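Okay, so here's the structure we're looking at.
The complex appears here without one of its protein chains, the remainder shown in place.
On to chain A.
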């Protein structure tokens, strides 16, 4: 009986050879850059415990693929890479090598509820710099993310940078309690300006401060942030000074034009505790990747150390990369029973010259003209 099931589970995709090849090239370029910058690659298991990785990953429960192991423990298909790497880094072996630089190229899984257009399994590549809480670590990962984009030929990229901790301090200074800050954050995460302004009117903010509060969503440059910084609050002042230093490094690297500083930028990933950023490119309606500082996540593994990193979505990078039309040379040698030996020798000779050669027994091909059209050169040796 033949199986007539072409359907795949919602959100699962086949990578046909052309896509698989592009992915392999992208992977090679990305990894070589990570390694040059001093990051070592690691691979973590596909299955993790729900109780640890599932809960820590900050991915909504409904997006987790869950299953049970033979002991009745709930497992998840890894929904992100940051939390498994944090788990590994917290182990004794790596604790002694801090700061540690780890990179990855892995597939992650997030269940989809709706229609197509969103994969449920996709590759991510990125790095984590664990054990360094200086701004230089943040600068390093931002510059690395940007140079990966450059190496992939993505010139149209833009980056938005915010700061989760600084935003929280500023909101506190407006007189908001933790519960109110949560509500504000949730409007900011979805960038619902209408909801944000409505909410502002219901909050106990001083009349005189209301305009300044509502302006929170409008900053695009670091200078804009100055208006909200409380000069007598040491922590705010220090964080702002750090951001200024970071800006200098960014400008020095020629990225100034491509970076937007938006204090209200907030990620749905709740584990970010410091600088947060997101990367965009024209050609994809969805962000290419994001990153930031997540010291809070390390605390959940019992470590009081700083960590920062980013992840880029391979499927979206492919969408925005220049479509190369260049057809690579590929030779086809068709052979018949009599010339099998000569055809084989010819193929070996061409391959030794680095030519890509496909060897095919001619009578096995049904549509000979269509098949030949797939190649740049055809050598027919099937005749007697």
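Heads up, the rule we're going with is that a residue touches a chain if its C-beta (ideal position, glycine included) is under 8 Å from a C-beta of that chain, and two chains touch if they have at least 3 such contacts; residues count from 1.
Methods note: contacts and distances are computed from a predicted model.
From the set "Spermidine/putrescine import ATP-binding protein PotA", "Deferrochelatase", "ATP phosphoribosyltransferase" or "Sugar ABC transporter permease", the protein name that UniProt assigns to the chain left out of the figure is "ATP phosphoribosyltransferase".
Here the missing chain is touched by one residue of A:168, A:212, A:284 or A:300, and it is A:284. Checked against the full complex, the one of A:191, A:206 or A:337 touching the unshown chain is A:191. Note on the undisplayed chain: of the listed residues A:215, A:260 or A:318, the one touching it is A:260.
Taking the whole complex into account, chain A touches the unshown chain at residues 117, 156, 158, 160, 190-195, 218, 220, 260, 280-282, 284-287.
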